[in-house]
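Rather than the whole complex, this shows some of its chains in their spots.
A and B label the chains in the order they appear, each numbered from 1.
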Amino acid sequence: MTADTLAPVDNAILNALKRVSTATLTTQLLNRGLRKTFLVGVRPLNPASASFAAPAYTLRYIPAREDLAVPAVWKNRDYPQRKAIEAVPAGAALVIDCRGELGAGAAGDILIERLKQRGVAAVVSDGALRDTPVLAAMAYPVYCAGAAAPASVVALFAADLQVPIGCAGVAIFPGDILVGDAEGVVAIPRHLAADVARDGTEQERYERFVQSRIKQGRSTFGLYPPDEATLAEYKTWRD
Amino acid sequence: MTADTLAPVDNAILNALKRVSTATLTTQLLNRGLRKTFLVGVRPLNPASASFAAPAYTLRYIPAREDLAVPAVWKNRDYPQRKAIEAVPAGAALVIDCRGELGAGAAGDILIERLKQRGVAAVVSDGALRDTPVLAAMAYPVYCAGAAAPASVVALFAADLQVPIGCAGVAIFPGDILVGDAEGVVAIPRHLAADVARDGTEQERYERFVQSRIKQGRSTFGLYPPDEATLAEYKTWRD
């Protein structure tokens, strides 16, 4: 379904990505022709803990049908929402396609505490979560588009795991690399992760140089983006 | 994933359902506790040909990623959108989850002409279709939520076939029975089809009696819904 390889992603790459802002990463993806990479409207519940880089493990919801979407379904260990909690690999991020539904929480504090205990890297939803006051106080990266007390089955039914999904307008394939900071979450196609990490790291270094010059009162002209003279100056600064 | 059996649906049931209005069918489903059964905002392009009852064959789109969602993908016979056109069984309805995207057409006149030639019963999308002036002139049941000239890959990428989908706010499982008329489309869980056909047929008979009395100037009180006296009168009328 996708040309992305599923070879493991080097931890060094994930660590590098985690140090680059989502703003820089989206620019690197734009440089490669990709404009739809940022999960619009998806925000961290606890900005102080909002930092991760991890491969995506996907959960897909469809709308609830009243006879199927009932609390009794949670007893079924193969029900995808409950299966996911015990199946997401440590180090991966659980990313949930809620089709933007804001009237029910895709998951709550108990399930997410279990994910944290299991070493899952983060939880990302394009809908709402529940128990958000508890989640906002957890030292754990959790992102969503809203807060809703009702359980997921009030409006959603879990359909399957590890299929390509849409999330806040972005296509996400299992194994794509998600990176989050206090601004939000970007999805990086798996085969671009290494290049984006390398070039993003360099871009951030240049922007630190720029910020230092801006704070000295310098004009943006010739600096951001740089002209030849500034590039030379930067190379001296960098080395 | 669902308790619905996948046994064949009797043609007599499909024929009965096709003669019942979607208004009546949604009332029968409400009587069984189901409120989310009508595809809100999905309308027929050609109301004069808007009538069908058929099991659902599902196609699922996710948002486009610019490197994957390109015309070249159409050369791949396993690309789900193109595979669907040759794989939907005759007598089934192709129902497409576009996540409500109105900026690109899920399919156009050539693909839909092929479906018609193959004996597919209908096409239903919760997004837009393209070549809608041609489709509106076809004697074929085609339903959508908008008209958009751009090809699907402008905004959508086909992810898979025959999985549970959401469509215009309704959960649809492969094999559920879709029924369409000039008002729109209702999704009937497969295991309820026979009962809904039987009771919907009887409800329509009663409503024809009601309409005849309303046109004679009778009050709705005691008639709609009926009191005991009216029920007796109806039984006489019916027999």
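A few remarks follow.
Keep in mind that, in the parts below, a residue touches a chain if its C-beta (ideal position, glycine included) is under 8 Å from a C-beta of that chain, and two chains touch if they have at least 3 such contacts.
Here the structure is a predicted model, which means the values were calculated and not measured.
The full homomeric assembly consists of 6 copies of the same chain, 2 of which are present in the displayed coordinates.
One rule holds for everything that comes next: only the chains that are shown with their structure count from here on.
Its C-alpha atoms superposed on subunit B, subunit A is turned by 180 degrees; the angle is given in steps of 5. Per the touch definition, subunit A reaches subunit B in the complex via residues 1-3, 32-36, 62-68, 99, 157, 159-160, 163-166, 169-171, 189.
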